[in-house]
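Of the protein chains in this complex, all but one are displayed in their positions.
Let's look at chain A:
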C-alpha cells in the first residue's frame, strides 16, 4: 500500500527533476563541446603558425637570427582564428544551454512550491520557548532511545546540567533490553523482583510471562530435561495463582521438537519476544512517570498530525494576526488520532460548551446528556420541567444526575 493520495503529485515532482537532470547533462556536454571546438581552432591556428614557418623555410632571412614567419601570414592566421571563434560563438552556445537548464530548474521550483507547503512556520507563535526546558525534554528522549553519547554531547555543547540519575535509570533499561535481544531474561526478571512491591498484581503477571517465554526458549534450544528443571524452579511457585496458564503450558511438552506445527505454535512466534520487550519498556517507563515512546515522540507525532490544520487556520486568519496571537483557545478542533485522546472531553450538544467542574455533564432520565448550564436555561432556572431537545421526553431538574467520566 502506498500513499496514493500523494503519489500523483510526487511523481510530477520526480518528472520535473528528471527533466532537470537531462538538461544538466546536456549543458555539461554542450560546455565540453564548446571548449573542444575552441581548443580545436586554437590548436589548428598553432599548427598553422608553426607549419607556416616550415613552408617558408626557403624565405629565411640569412641576416637575421629570428626565423620568422612572415608577419602578415601570422596576422592573418590569428585574424582567421578570431573570426572562426566569432562564428562558433561559444558564449552564445553556452548561454543557450544554460538558459534551458535554468528554465527546467525554475519549473521544478514551481512544482515543488505547488506540491509541498512552502511555509510551515505560518502558524508559529513567537512565545518564550525556554531552551533549557527544551533541552531537558530532548535529553530525556535521547536517554529513552539509548543515545547516551549523543546526550552527553548535547550536555556539553549546550552547557546543560547533567541528569545523572535519569541517565542511570535508562542505562538500566537498555541493559535489560540488550539482554532480551539475546534472549536473556535475567536482567528483566531481576528488575521485576526488585520492584515487585510497586508492580502489585502486574508484577506477578509479568513474572509469569517472562518465565513462560524463557521456558519455551529453553525447550526449543536445549532439551526437555532442562525445560522441566526450569519449570520446577520458576513456574511451580506461580502455580497457586496462575494454575490454568501453567497447566496449559505443560501440555506443550508433548510436542517437543515440533512446536511450530503443534497447537502451541503461537508460543514460539518470535513476535512474543517483541511484545515482551514492549511490555517491559512500558512498565519501566511508567515507573519513571512517563509514557513509553518518549513524551517528545508523542508530542511531535501529535504536532505532525495537527500542523496541517493549524496552517490552514493561520492562513484563514492571516489578516487578524493580533487575534491569532491573543487567543486562549483554538477556534476549531485539530483532529488527532484516537491514540492522542487522554482525557474525556464532554461537549454539550446544546451550548457547545466544554464540561468543567462548574458546568458538569448531567444525565437526563431519557439517557441523553446535557451540561448543567443548558439544563438551567431549559428549565428556566430550575423552576419548570422541560423537554429533552433530542427526544420529547419530559424531565425535571431533580431527575438529572451528574456524570463522572
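By definition in this document, contacts are C-beta pairs under 8 Å (C-beta built on N, C-alpha and C of every residue); 3 or more make two chains touch, one makes a residue touch a chain; residues count from 1.
Here is the rule we go by: contacts and distances are computed from a predicted model.
Asks: Not counting the visible chains, the remaining one has a UniProt entry; which protein name from "ATP-dependent DNA helicase 2 subunit KU80 isoform X4", "Mitotic checkpoint protein BUB3.1", "Vacuolar protein sorting-associated protein 25" or "Protein MAEA homolog" does it give?
Replies: "Protein MAEA homolog"
Asks: Per the definition of touch given earlier, which of A:147, A:228 or A:268 contacts the omitted chain?
Replies: A:147
Asks: So which of A:21, A:96, A:237 or A:257 would be touching the chain we can't see?
Replies: Within the whole complex, the residue contacting the unshown chain is A:21.
Asks: I'm checking contacts with the chain that's been left out. Which of A:103, A:250 or A:316 qualifies?
Replies: A:316
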